[in-house]
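Shown here: the complex without one of its protein chains, the others still in place.
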Amino acid sequence: MDSKQDILALLRSVADGGVSPEQALSELKTSPFEDLGYAKVDFHRAVRQGAGEVIYGAGKTAGQINGILAAMIRRGSHNIMVTRLDAEKAAQLDGGIPIEYNELARFAVANPAPVHKTGHIVVATGGTSDLAVAEEAALTAETLGNNVSRLYDVGVAGLHRLLANMGELTTARCVVAVAGMEGALASVVGGLVDCPVIAVPTSVGYGANFGGLSALLSMLNSCASGVSVVNIDNGFGAGYLASRINKMEAAIE
Amino acid sequence: MDSKQDILALLRSVADGGVSPEQALSELKTSPFEDLGYAKVDFHRAVRQGAGEVIYGAGKTAGQINGILAAMIRRGSHNIMVTRLDAEKAAQLDGGIPIEYNELARFAVANPAPVHKTGHIVVATGGTSDLAVAEEAALTAETLGNNVSRLYDVGVAGLHRLLANMGELTTARCVVAVAGMEGALASVVGGLVDCPVIAVPTSVGYGANFGGLSALLSMLNSCASGVSVVNIDNGFGAGYLASRINKMEAAIE
Amino acid sequence: MDSKQDILALLRSVADGGVSPEQALSELKTSPFEDLGYAKVDFHRAVRQGAGEVIYGAGKTAGQINGILAAMIRRGSHNIMVTRLDAEKAAQLDGGIPIEYNELARFAVANPAPVHKTGHIVVATGGTSDLAVAEEAALTAETLGNNVSRLYDVGVAGLHRLLANMGELTTARCVVAVAGMEGALASVVGGLVDCPVIAVPTSVGYGANFGGLSALLSMLNSCASGVSVVNIDNGFGAGYLASRINKMEAAIE
Amino acid sequence: MDSKQDILALLRSVADGGVSPEQALSELKTSPFEDLGYAKVDFHRAVRQGAGEVIYGAGKTAGQINGILAAMIRRGSHNIMVTRLDAEKAAQLDGGIPIEYNELARFAVANPAPVHKTGHIVVATGGTSDLAVAEEAALTAETLGNNVSRLYDVGVAGLHRLLANMGELTTARCVVAVAGMEGALASVVGGLVDCPVIAVPTSVGYGANFGGLSALLSMLNSCASGVSVVNIDNGFGAGYLASRINKMEAAIE
Amino acid sequence: MDSKQDILALLRSVADGGVSPEQALSELKTSPFEDLGYAKVDFHRAVRQGAGEVIYGAGKTAGQINGILAAMIRRGSHNIMVTRLDAEKAAQLDGGIPIEYNELARFAVANPAPVHKTGHIVVATGGTSDLAVAEEAALTAETLGNNVSRLYDVGVAGLHRLLANMGELTTARCVVAVAGMEGALASVVGGLVDCPVIAVPTSVGYGANFGGLSALLSMLNSCASGVSVVNIDNGFGAGYLASRINKMEAAIE
Amino acid sequence: MDSKQDILALLRSVADGGVSPEQALSELKTSPFEDLGYAKVDFHRAVRQGAGEVIYGAGKTAGQINGILAAMIRRGSHNIMVTRLDAEKAAQLDGGIPIEYNELARFAVANPAPVHKTGHIVVATGGTSDLAVAEEAALTAETLGNNVSRLYDVGVAGLHRLLANMGELTTARCVVAVAGMEGALASVVGGLVDCPVIAVPTSVGYGANFGGLSALLSMLNSCASGVSVVNIDNGFGAGYLASRINKMEAAIE
Amino acid sequence: MDSKQDILALLRSVADGGVSPEQALSELKTSPFEDLGYAKVDFHRAVRQGAGEVIYGAGKTAGQINGILAAMIRRGSHNIMVTRLDAEKAAQLDGGIPIEYNELARFAVANPAPVHKTGHIVVATGGTSDLAVAEEAALTAETLGNNVSRLYDVGVAGLHRLLANMGELTTARCVVAVAGMEGALASVVGGLVDCPVIAVPTSVGYGANFGGLSALLSMLNSCASGVSVVNIDNGFGAGYLASRINKMEAAIE
Partner (left out) sequence: MDSKQDILALLRSVADGGVSPEQALSELKTSPFEDLGYAKVDFHRAVRQGAGEVIYGAGKTAGQINGILAAMIRRGSHNIMVTRLDAEKAAQLDGGIPIEYNELARFAVANPAPVHKTGHIVVATGGTSDLAVAEEAALTAETLGNNVSRLYDVGVAGLHRLLANMGELTTARCVVAVAGMEGALASVVGGLVDCPVIAVPTSVGYGANFGGLSALLSMLNSCASGVSVVNIDNGFGAGYLASRINKMEAAIE
């Protein structure tokens, strides 16, 4: 009931006498979500934003996740993503719900269905330790229907590893650059490609990295153009945004 | 000399005897920039990244800027952007170089030429005080050939001002959300649209905003999907990235 | 012995000869608390501030809490709140003391008695993960005799969930807005209502939220008027203050 | 057009045929503000929130402020507050607009009219250096129709100065505690009174006060109940909130 | 009226009938300060704390300082210290008030009188740039009646400069160690002497010293015993405390 | 071998022929510590600084502590303090070494002997949760031969609890003020007494206290004179310094 | 294939017809690393940088480490360093790979072989608690072929311990100064020697040391020349750099 067309149609029914003013008011106020008490499941998001609901698993109990999944599957949802889902909690999910679970990325897809993939997203990492975050990004993008190339362990301290993969990089429609420590990967990649680069700082490192702050600041201050940043360790956010960019249609002149 | 084709062509000339190995080595090492001593002007960037050189004016003298502009115009560049150019320095630029200058945005376009604009970018601000940064973003995007709608002073403390402009928002291919203080605009916009949202925290505010840190953290922690962030007050970076996104072609299946 | 009346009465007894100067001095020095050695239980606070003693459980052993409760109940206290009481410690409390315990909120009411409730406080949260803090606020306010409406999971990334509850919001005498991540809920609510809004940043989130700092700064920098902030995760403080506000009488002209 | 009644009335006109569906849609979209381009003046806020528009002067030119004032006065506004208005800018305001200006508080009231004052708010400061912020709070509250007592230079290093004014404190309906440096005033006052206390940290001090951060953290961590905090130096916000609290009616049982 | 004896005497007069209860109450409430409106001058501090009032000049106008000085001198005060008094403001002080002014230390003594000095305080600095803060400490201590030795430019990067002055150090009753940059002087001195060491971090330095934070943290983390710290650049506080320590009498067994 | 007299005596022996130059050089280089490999036990500190060695237990294994204790006891040390010694490690200490252990303060005295106590130190805390740090301070001071009064749970939110103990406070030669959260106790005490006040911020609290930073900043910014600060939770440092101050002799004129 | 000579030789082969242009292109693109999927092992680093690969153990599973070790040993690598390898993971390494493991330093050398040592590096620590980091530095330097002297527990609070070892210090070609808390060791050592000093802040300490930040800032602000800093607790980085410096040859004039 968000679009202009919906409202206009409703108003026309009121003019027709088909709908009473009181009913119309009620209709205008009906909220497009189901209220579970502890959560308000948003069924219109797929319509409004072109992607299904995602469940942030970290702050929820297995019971709450089960409840939300059940409500969504009742409404016919497929490929429901659950992020930040640790192995222990994953094991407690309702056995009756089909789940594909990736432990490294702490990422699950509930009620999976085949996905048609398009375009080309590259997910690159500075080191082996960034894999968990990178996989969260890659799996998110794949679940949302994007082709993803993984380019792992191409940190700037060994530039030849990155330069040897220029082909992958230059054909990407969007690059997700995942790096901890000094986060320089984003700047170097940003200088090599002409597509949008999404930088994901990771909390990997030690000493004065302050839980990813060093990489975050480094990426925000990138001297390369075309780079933007998501939150520390936010692989999901990067994958989701990369999907939006990769799936863009050409502008109508 | 970055592309595979260029190198292959060169190597074939060596095989042909048309080019000696020593010449080829020299050729391989020739850098695609002009070295002014204090700056290395990068003429290949337009080829490599699809956009002309931009000059960051803040750390340079008027003399240095004049020198870089002259070198670029000799090579035939048009619509050269100069950012962070305060009025005093702008007044010292070489009178012989045609310049369009916007004082609010501290933004100049040197050697301007007509630009064909496509697509639709919305630049929104939380308040009147964010205008300087917003204009830097909007002018950057326009110079790079994008249609831009300005939606100013639509902060979340008066939601109806934002909701009254849903039409502009929902037809945008990319939204640049510029806000200081608590930076909530990015989250609210992010929840309303289905295109990429680029959040620009501004240093506007007082007290515990710490030069824009409050808005920066707020935007990085946005609970809305599809939002990424550029550096505080970085209108140019946002406009540049918005252009990359708006100009995307459809993916080839 | 804080009020002017008390002192005047005492002084009159001295003038009467009913009390000797030395006794009066002693009386003036008598402190209105019981000294348990490790704690000084403040019995006059109810008189002075209109609410009973609350015990901050986090830094105390079960034994110390038992001792304080016993001293208070001996004096006739009811509805003594114990905050930040984890389940393990709660299990160690003296079985002889009647306790109502809420594990999610880590909140107990000792020696409970029926409470008459007045007015209307709304406790709203941005997400499901903020429930523990919100319940601490709600239970505190209810124990202190206030009617509380819970409005959970109405974060700004799905504005319609909040707007669908405008009725609850606009009839509130005070709103407690509990949110982590970017904390935008406080600003949006602040722009919609005309009663005091108490913002409670939570430490919920990850990455650059820095234990709630992002939400805290966001709320402090709120562009909406009528908003003030309590400490991160301080549900008790918000509920206590909301009660003070909700229970205000009309000013005498 | 925010209230249920307004919408219902409109819908009934549609049913009556008095208004066409297309007109109704247009009506539903009409925004209750005047768009000056650089600012959207919000005329409904007085209705929605019970107080007139306030203009944050810091980020605006004298010309912009004049424009906004003129638009508001045309609509009949009185007692329009302009905050953070330095003396230089105040001198550039349109001579035709009646203005009362306080330089210490950088605070102006445009188109002043007599105000009926009720209740009792105390504004207290720790030292002489906090006066500018305290006056901003006091003038805001007075402009909004509240009786204000000023209790200045009663910092905790000389407790007797504070204790000598217990009478003022204990009769207040709301106390605004303004302090820089260690900000202890809020905690001490919070322990002495039973009304809401609004703490305003100021940037007064030197060394490790970090622009008011020391007082801000101190106030957020106050061990006294009933204390909430606004942004550093935010006298306006404190005065505005104090007014909301002071003007509360008794709850209907 | 702070001491037990005063109150007892008063109460005895009430018992005698010499003072009425109402008068006694009034007496008990009489505050030992003069209220200038913008400041409450505290005349009892000398009695209560053994030292005269000091005026913190930074946040006050020359007119306010003149007013406070006049009130104090009327009461017979001598050697009134004014700190953080820049040269411009010093020049605006009332010509009729005798003043000794030290520009480097931004320190004035009003209505000076001869001071009898006792004991031995050493004020040491790491470098030449710390002199302003060191002089504030030294002049404060001298004004309060202490013998002061200055040991300047004895930073730890040239240990022999410090070791060559062991004689001064080992005979001191208190050492004030003033240092910026890495603030190591406090630790080294703390390991060499057996008297209390007061560390004063200064904001001298550049880069990652963050306005004195590096020296502050360094001094707080000193591995030497007997070291405590005052605020950054707080020469006055250090000199005042050094005086308290130097002037201690032997404990009575 | 630090003192002038020692060196002079040695040089005279050289002049006498009683000591050869080579022996004298060796003597001058002999270090006054025993090298255990992992630690250099400093036996001269008692001479140089008037107090025995203290062992910081946190970073050492039980084996290392046993080794250091054995070396010290062989040399005849008594009342050796071991700080930050958790219960588990304490249980692993060599049973042959007599130990008095306080678990709350994580503080042990090895090879205890009767101590003659002098003077008067007050250790005050804001709340019950600060007891561990306070006891570390009190036990340190007692072990070093000082009379200590404990004044616990006298935080500023209930001023009467503090004011009821003015007698203890005003007769102290030094006050150690231990407080977490907003740390206001130091300022309030500093305004009430005329002896040195040593402020100890504690990490007690939650939310934006950042491990004690809020109390630390508050105390550093104290508006009261005569207050200095030691590191967060550094009860030992405060007790040690309080002892130095309490044991001062009168200055020789 | 990094050096000019390699490329020239290849080009000459193309000119000779010995290599086809297409083969040459392929050769130019061949990357000098083995791709294990999760890691790209860099075999040319020894050639390029004069030292073997090191494996950062913290972010890798035992299985991944085994895989990398196996790949390297197949290629003939000896003395492969594995850092940040905790005891549990070390126990899971492939029993078939010869390993020397140091638990304190969490440091392993795989496939060890005799090392010829040259020069002289001193590794000094402020206290016993810094040993783990110091040993990581020392073992790294020894594995890379350097003579190392250990000078432990020579913190600046007991200067004589450091001065007693001037001989070791003044003959060093490079000093690694490891210290936590206030980190003053680096400055004091920097003032005593004329060789490069590498400062390693450690996270040892408590209170306001903020995980090593105090020592880090202190060392960065060192007033001694010739000092540079590596990351907190980065013993490996310091040992590696010390080796580079110690192994320098004399410059050719």
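Per-chain numbering from 1; labels A, B, C, D, E, F and G assigned in written order.
Throughout what follows, a contact is a pair of C-beta atoms (placed from the backbone, for glycine too) under 8 Å apart; a residue touches a chain by one contact, two chains touch by 3 or more.
All values reported here derive from a predicted model rather than from experimental measurement.
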Touching the missing chain are A, B, E, F, G
Looking at A:G67, A:G127, A:P196 or A:G235, which makes contact with the chain not pictured? A:G127
Sole contact to the chain not displayed, among A:Q92, A:T171 or A:N221: A:N221
Out of A:T140, A:S187, A:S228 or A:N246, only one touches the absent chain, namely A:S187
Among listed residues E:N66, E:N102 or E:S129, the absent chain is touched only by E:S129
Touching the absent chain: which residues on subunit G qualify? 2, 4, 48-51, 54, 118-120, 173, 192-196, 198, 216, 220-221, 225-232, 237-238, 240-241, 244-251, 253
Mind listing the subunit A residues that contact the chain we can't see here? 126-127, 155-159, 180-184, 186-188, 190-192, 205, 207-210, 213-215, 217-225
I need the residue numbers on subunit B that touch the omitted chain, in ascending order. 2, 29-33, 37-40, 42, 44-45, 56, 58-60, 64, 84, 201, 203, 211-213, 216, 231-234
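By definition in this document, only the chains that are shown with their structure count from here on.
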A CA-based fit of subunit B to subunit D gives a rotation angle in degrees, as a multiple of 5, equal to 90
Separation of mean Cα positions, subunit G and subunit B [Å, integer]: 40
Just the number, please: Cα centre separation of subunit D and subunit G in whole Å. 59
Mind pulling the residue numbers of subunit E that touch at least two other chains? 2, 4, 192, 213, 216, 220-221, 225, 231-232
